[in-house]
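For this view, one protein chain was removed and the others were kept in their places.
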């Protein structure tokens, strides 16, 4: 399966812009999770610009695919993806973490295109199971429900309750994605609470497993193609996407200190320039640099 | 490993008496779970009369082994085992479900020898993990923590959180036992929420797995020997004991209707006589038959 | 009204079936307890709209959120203890926060739970559910009230929690009884004290009023099936008339229904109040009557509390 060059370029650009916007939002919002936003930039780009059937003009379109962001602290990346996909004007993302604006975690009442609200980890896959069952009840064989989970999040028992039930119900219209970035909030997954052998766990819970480089766009496209069209044979599918937490900015990569931390404007500016260089785009700094600080600065993050 | 005849006879007798006392308690207490008490009769007999180091004279003995009954609704069988082991006089079990007596589920404040309190399913393995860690902190290499789980109980996510952590901490002093009696409260496990492949699940969560016929006493002895002395090599061990819910009384076997149901005295009498015939003991009926009903009869069970 | 007592669980099951006919998008979910809760009746009537999730309450409520987000009307059914304690984060954030249309029955509330003991006698659920924004909370007095509450739950958009005691209750209300959110019912007029009851305790209040009547004390009895929202006007006006009150609930007296009444009275009409309910201790196994006596929740206890608040309002030393 060959991806046309223009498509590949588009997806690369979207992934880059998701990272950019995440930095902008988190800096301007003075709170947020850079590491886990960066690690799923390609995943969201591929899903929203290639795989998922959604209609930004009609977010409630009955036959749309759905995505539940279970690791809801990755909201900046998702807000960026939805903006880029046209669900709302780009400027809206700067309301992130503002009173009455886009929530720090996810609040569907605030953000068009969001399919769920969240914050506590481990709960999204159950919601996705409910949606997948809903599609079954409504005789919608084309629709798919996607659910993005963190790797640390897989410590949560609720994930395994949901996993067990998805297999029990033969939900082959459900595709989970584990953003396996190897790092949780305060350290490496293997140090804090090891989840390996992760693929074995999902298999033992009755899922088809695909492992993929989560930053390799053609590989992701291929993985989701298989997950959507080839593997659905009575089992749900999990795409274990091996990623790098903080991918794109060296100091943030695999570094739990950037799990949750809002950069100051100068740091944001450097990060954005580094991103541009890394991904081969014209150098561009922090758009709000020099703007007066409108928001009360409480703490750096966490 | 050959089990001496006297030992085998003793364990068979204890298992038989656990069943008898369970029927007595549940009938007299007018509430309780026959099916899940019967299915673990041999398991408890082998644990309390052969495997576990406990001292009925000194229930708080620092170096004792511990048992957490995670499926706490199986309390009658455990109350019987503790009585037979000498933790309290046999008559005490008739306070089961009485105000101020032994709790319907488990209340350690009420019953000597109980190592935990419970009722909600899925929570006991975490408590056992805590105890196993406690033994490690106290440099007690001989001690073991046992934890008995129901098969339906394995639906609970908390079980898998605990399982993951036991492997992470290399708790090879922890031995879980799944009373795999194939039936939960309202039907077969495979109908309600399938747990297969169960052994694969535990393996994928980092455990050593032993599968055994949970009513075969010599096989159980062998399984626990391996679990205690051979397999501990940095991994916790689970004994998946294939059992029959309600084992010993035909109408209760594999029958979810006897999951929770208190027999009336006449039915109890028939059950006890059937048990005696099945296990080759002198026929003996319900000890309280004809006694005035002291307890308010509310409903049959459930 | 007089009549044979009706099992609340049966009324629950029957009303589920009734609602199933009315709401084709309704789905009943169960966590391995349907013959206990009587959700079985719905399972029999609409097997294709009954969903078994096994012993996994967190998943039960998460799935319900997903179904609600897909346009369904889920009734995830389990024991009150497991709804309010085992899956609270899921109920709070997956359901209440986005204000989803999920109706949560809590079975086996308070003292009458067969003999299961402390872990199953759910006494905290009113306090817990009341603390969740967007959540409505109701506790029916009898079968007709439960039926009306379930209809009102289906009619209103958003999350609802309602309680089902494992007990047969004598009818208070007729078959045409209607329930309104935020509306209480004045069951008996009186001038000396108001007995505010919710759930099965309203019947106990009526009995207490009879006991008090023998002594010439005229107790007003108000049933507040709708705990959240609560009937501020009725609470305030009744207390203003009688000058003192007793609350009675089949739950802990910490932060629950009694507190909800106090929250109104303290702003509108501060009067002496005593609360009847479980006094901050774990409930035991035991017979139903035994338990109500043991926990000082009998009509006699309500009457005694009434005497105390009456003497308090008169300034007599108690």
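Which chain is which? They are A, B and C, in the order written, and residues in each are numbered from 1.
Convention: a residue touches a chain if its C-beta (ideal position, glycine included) is under 8 Å from a C-beta of that chain, and two chains touch if they have at least 3 such contacts.
Here the structure is a predicted model, which means the values were calculated and not measured.
Asks: With touch as defined up top, name the shown chains that contact the chain not shown.
Replies: Across the whole assembly, the hidden chain touches A, B, C.
Asks: So which of C:45, C:262 or C:288 would be touching the chain we can't see?
Replies: In the full complex, the listed residue that touches the missing chain is C:262.
Asks: Which of these touches the unseen chain: C:82, C:161 or C:292?
Replies: C:82
Asks: Please identify which residue in B:69, B:129 or B:271 touches the non-displayed chain.
Replies: Result: among the candidates, B:129 touches the missing chain.
Asks: Using the document's contact rule, name the residues of chain C that touch the chain not shown here.
Replies: Against the missing chain, chain C presents residues 81-82, 84-86, 88-89, 92-93, 97, 118-119, 123-124, 127-128, 130-134, 228, 252-256, 258-260, 262-263, 265-267, 270-275, 280-282.
Asks: Kindly note down the residues of chain B that lie in touch with the hidden chain.
Replies: Interface with the chain not displayed, on the chain B side: 68, 107-109, 115-120, 123-135, 137-138, 157-158, 161-162, 164-165, 168.
Asks: Which parts of chain A face the unshown chain closely enough to count as touching?
Replies: Here the touching residues of chain A are 29-32, 72, 96-105, 107, 117-122, 152-153, 155-157, 184-187, 189, 191-193, 260, 295-296, 298-299, 301-302.
We take it that only the chains that are shown with their structure count from here on.
Asks: What whole-Å value do you get for the distance between chain A and chain C if each is reduced to the mean of its CA atoms?
Replies: About 41 Å, centre to centre.
Asks: So what's the Cα centroid distance for chain A and chain B, whole Å?
Replies: About 44 Å separates the centre of chain A from that of chain B.
Asks: How many angstrom between the C-alpha centroids of chain C and chain B?
Replies: Centre-to-centre distance between chain B and chain C: 35 Å.
Asks: Two or more other chains touching the same residue: where does that happen in chain B?
Replies: 122, 155-157, 193, in rising order.
Asks: Where in chain C do residues touch at least two different other chains?
Replies: Within chain C, residues 53-54, 56, 58-59 contact more than one other chain.
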